[in-house]
Each structure stands twice: as structure tokens, then as C-alpha cells.
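All protein chains but one are shown at their positions in the complex.
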Amino acid sequence: MKAIRYLAATLLLALLLAALWPGALTRTPYDRQFRELPNAPVSRQFPLGTDELGRDRLSRLLYGTRVSLLAAPAAALLSTILAALVGGLAGFLGGWFDRAAVALIDLMLSLPWLFLLIIVRAMLPLNVPALVSVLLTFGLIGLLGWPSAARIVRAGCRTLRCSDLVLQARACGLPRGRVLLKHVLPNVRPILTAQFRASIPIYILAEANLGLLGLGVADPLPSWGNLLRPLESGLAPDWAAWAPLILMLVVVSCLYLTQSSKVVVQ
Amino acid sequence: MSLDAAGTSARTTRLGRALLRIAATALAGGLLSATMVRFSPGFGLDEKQLDARLSRESQEAVLRSHDQERNPLRFYAAWWKRVFAGDLGFSQSLNRPIRELLADRAPATLDLMLWGIAGAWVLAIVFSVPAVMRRLARLAAVSSLFSGMTASLPAAGIAILLFRMGISAKWMVALVLFPRLYQYLRNVLQQASGRPHVLLARAKGLRWQPLLWRHVLLPARAQLIALVAVSINMAFGAAVAIEAICDIPGLGQLAWKAAAARDLPVLVVLTVMIALVTQMSNLVADLSTPILRSQS
Partner (left out) sequence: MKAFLAKLDCGAGTRACRVETRLDAFRGLRTPRSKVPNTHAPRSKGIVRPKSVDTSVDAADTSVRATAVVVLALLTLACSAVAATGAQPGGELRFCLYSEPKTFNPLLVADTSSEAIRYMTAGVLIRVNRQTQELEPSLAVSWRVVSQGRGIAFKLRQHVAFSDGTPFSAEDVAYTMHTLFDPSLHAPTADSFHAGGAAVKIETPAADEVTLTFPTPVAGIERLFDQVGILSSKSPRKEMASLGPFYVAQYKPGSEVDLSRNPYYWKRDRQGLRLPRIDAVRLYIQQNRDMELIRFQRGDLNIMSAVSPELFDQLQARMPAAVRDLGPSLESEMMWFNQSPKAPLPAYKKLWFQSREFRRALSAAVNREDLCRLVYRGHAHPAEGPISPANRFWFNSGLKPHRYDPAEALALLGKAGFRLQDGQLYDAQSHAVEFSIVTNAGNQAREKIAQMIQQDLKAIGIRLNVVKLDYSAIIDRISQSLDYESCLLGLTNVDLDPDAQMNVWLSSASNHQWNPNQASPATPWEAEIDRLMQAQGSELNPARRKAYFDKVQEIVSQEVPFLYLVTKNALVAVSPSLQNADPSVLRPQAVWNIEMLALTQEVAKK
């Protein structure tokens, strides 16, 4: 199992490097339309062929990987910070704040966000460059993703609050803020790290799902979501068109494999 | 005797309080979604707005038809009043009473959920029980890998793959559910089978089959019930999403259409329903097991 984990990590690192410096593998811009060569087969010039508009699939795949692999951790960071704030304070402070936080978490968890997202998208500004749309999409995902993590953080904090070490610290007269920063936070850090790592693959998938619904990262910037879209239609695409799905499968599997199974459960 | 009675009454109070909380959450969820829909761009408009045949008067009539929904608080209060009278409201975008829409569409969703839950449980049992009980490290690794793989596909990706293989949507729900269920189930089993008396029995050479029922599954029944509750919740979420994506005429597709058409009454009904299902299944999980409760 350990060997598999190392292998997965190496593969992930290689993919990350390739996504960070796509120029090393392809010189074609991801948005250049070779209109005389639509749906071109695999060739030296286009190692994965071209799409319906004549764009180089390899280049789009690499840049799309970059978008998904960089933005998802950022969104995960955002939601983890939110979860730590809400969950941590709720668990540690208790009382009305805890009750309010739990109510908020429950409320967030029980809303049909998949459907409300199209409404949220309609409220966002129009004239944004593609790059900003990436930030908006993943920002939104991050903003909506914190409640389930917050539940777990809260549970952890609550256990800690009654623990000997915190009781002792408070008995010694340490102010609350200091107890929280010095004693509680370091102890919930493993939970937070686990949450952060577990959210990354989930957010990658969330963007892909949104992309399949036509929302998400704006054209012509590729992301895994909009790269998967051609697969929807009934045309039997050649194997190269499946590359995004395969790559995505590999990357997310690797992400899961590099984590211990406990993290996945949480 | 008296202790028991006190315990029961304490439990009743707890249950009552939990139910109250659920009702409050559903109530607030409905209001929140009503408010969001009300203030979203496109509310109160209709495709008819772009029909060039319509005269100005007719266009205005279309706009006026949503007047009752413009104040979300007032709409929400009026809506609840009607709900207690047995009327869920009327969907303007689909031109039918919501009660009829739900009755038409719920069976498809239920069907999808039932098959999905059954499939996921069977898969999870097939993969986890032998791996844990017989301690087959290789099977465990393969199971983990498979569950990781299925977890790593987006629901829509699974939909595409299965459709191309000609497989029904029910299996999509099962595959979406399976990885999470598998992980939970394996942990529950591992915990139960790691108890000293089970280990002792194994060490004395007892076969795993008789142990499974009496010493592993039965003591873990509370967790298993919780798991069933959680899987209902997950299945509902998955079914609703897959329907929306795959065009199955169930509640998920209804929600999608309603969101696209800004159909306020339908979205409120669905939000309240989803909130209730989510919260109820969480409650069952909370009540039946202290382990899962620690997470709430």
C-alpha cells in the first residue's frame, strides 16, 4: 500500500509540473483555432488531435489541468478557513453562538445548492476576464463547501473543550483567546489538514460538474469541466477525446490514494 | 424503575427538541430559498416575454401574474397557510398544481433511490465484509482502489460512462453512493471485529461466518441503522443531481426546471422537502449511534 502511495504521489507531482509548465510539452496556444483542421486525428503536430473548432487538445488538457489543480486547493483553503472559524468558535465557545452556528450549518446543508447555484451565477457581474471567472467559480464552491467540514471541526473542538489540558489551562487563568490559539487550534490542526486535503478532489469534481452543466470557467480558458463537455453529445469521439476524463480519474484517484483512509471517511 | 422513566422522559424531551430544530431549519430553509429566488435576476419573467406576437397588455399581464410572490415574507406566510389547508400551490412555469407534479415525479426519484441504495449496499458488503473478516489485504487494496476510482468521477462523468455502456441510471446512484458507504461500512466492521472477544474467538480458530452475525453485525446494529439513514440522505442527494443531469422525470429534474424558470412555489416546496429529508436522516443517525453523533 505504501508503494502505491508513493507511486501516486510521484505521478501527481509529475502532472503538476507538466500543468505548471505546459510550454515544455506543447507550443500551441490553448485557444488558437486551426479552422482548417477541425476534429483532426492524432498527429505529430497535435499529439491528441484537435477539437471541433480545431484547437489543440493536448494544449487545452494541460492548461485545463493547471486551472483545476491550482484553483481547487485555493477553494479548499478558503472553505477550511471558514470551517475552522465557524466550527472552531462554535465548539469552543458553546452557548448561543454554538446553537446559532449549528443552525446555520444545518441550514446550509439542507439547501439544494446545485439548483440555487444557477441563480447565484446569474447574480454575478458579466464583464469579467476568463481568469476572474475561475476565481469566481472556485470561490463560490469554496464559500458553499464549508458547512460539512465545520460540523467535524466543531465536534473536535467540543471534545477538546472538556479535555483535561484545556480545563487545566483555563484553571491556570489563561484568557480564552489564548487558550483557543495556543491549545485548541494546534490540537484540531490534524482535523483541519485532513479536511483541506479531502476537499480538494471534491472541489475538482464540483467544478467539472458545473462545467458539464454549462456553468463554471469561462471560454476560451479550458478547465476539466468544459473539456468534458464534448463527451456529452452522441457523437462517438475518438479515444483522444476521452483523455480529460481519464486524466481526471487518475489525478483524483491519486489524490485519494495519497491520503490515509481515515481522511476519506471524515 | 424511576431511573428508567427519567431516562425515557429525557429522551423524549431530546427527541422533541430535535424535531423542533428540524422544523425550524426547514422553515428557515424554505424562506431563504424563497428570498434567493425572489431577488434573483429573471424572477417574475417568462419566455413569453420575448414572444413578439404578444401585445403590451399581455406582456404586462405576464408580469402581473407574479405579483403575489414579490414580497417573499408575505408569500411565504400565505404559502404555509395554504399548505395547512392541504394546498401546496401552483406551478406557473409548468401550468399544473404542485401536488400533482410531486405525485407524478416522486415515484421516479424513489425508484432511483431504492435501487441505488440497494445496489450500493450490496456492492459495499461484497467488497468490505470478506476484506475485513477474512483479512484479505489484497482484496482490501483492490476495494479501496475501486472505491477511490468511483469516488473520483464526477456524477456527470459516471453518467456519461454508464450511458455509453448502455447501463441504467439506477447504477449511477449506486456507484455514486458506493465509495462513501464502503468506507463507513469497513470502518464499522473493523471496529466491531477488532474487539477483544472477537479477536480471541478468531485466535481460538473459530470461522468468521458465525462470528459475523452474532459478534460483529448485531453489536454494530446501531451504527448500521445510522448508516442506512445516512445512505438514504446520500441517495436522495445523488438521485436528485443525476436526474437533473440525465433528464429523468423525477424531483431533481423538476427542481432544475423550476430553478431555471424561477418557479418560486415549486422551489420552496422542494427546499422544504429536501431540508426535512436531510435533517430527519441526520436525526436518525444521531439517535442511533453515539459515534456518528459526535460529529454533529
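Going in written order, the chains are labelled A and B, and every chain counts its residues from 1.
What we mean here is this: contacts are C-beta pairs under 8 Å (C-beta built on N, C-alpha and C of every residue); 3 or more make two chains touch, one makes a residue touch a chain.
Predicted model, so just to flag it, every value in this text is computed and none were measured.
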Omitted-chain contact residue, chosen from B:Ala78, B:Ala118, B:Ile225 or B:Met280: B:Ala118
Identified contact with the non-displayed chain, of A:Ala100, A:Val128, A:Leu143 or A:Leu181: A:Val128
Candidate in contact with the missing chain, chosen from B:Pro41, B:Gly194 or B:Pro210: B:Pro41
Missing-chain contacts mapped onto subunit A: 31-33, 35, 38, 52-54, 118, 121-122, 126-130, 212-215, 218-220, 229, 232-236
Positions on subunit B where the hidden chain makes contact: 40-43, 45-59, 61-62, 94-96, 100-101, 103-105, 107-108, 111-112, 115, 118-119, 122-123, 156, 159-160, 162-163, 165-172, 242, 244-250, 253, 256-257, 259-262
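The definition used in the following text is that only the chains that are shown with their structure count from here on.
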Averaged-CA centre spacing for the pair subunit B and subunit A, given as whole angstrom: 22
Footprint of subunit A on subunit B - complex, ascending: 21, 24-26, 28-29, 32-33, 36-37, 40-42, 141, 144-145, 148-149, 151-157, 160-161, 183-184, 186-187, 240-241, 244-245, 255-256, 258-260, 262, 267, 270-271, 274-275, 278-279, 282, 294-296
Interfacial residue positions of subunit A with respect to subunit B in the complex: 1, 4, 102-103, 106-107, 109-112, 114-116, 118-120, 122-123, 151-152, 155, 159, 201, 205-206, 208-209, 212-213, 228, 231-232, 245, 248-249, 251-253, 255-257, 261, 264-265
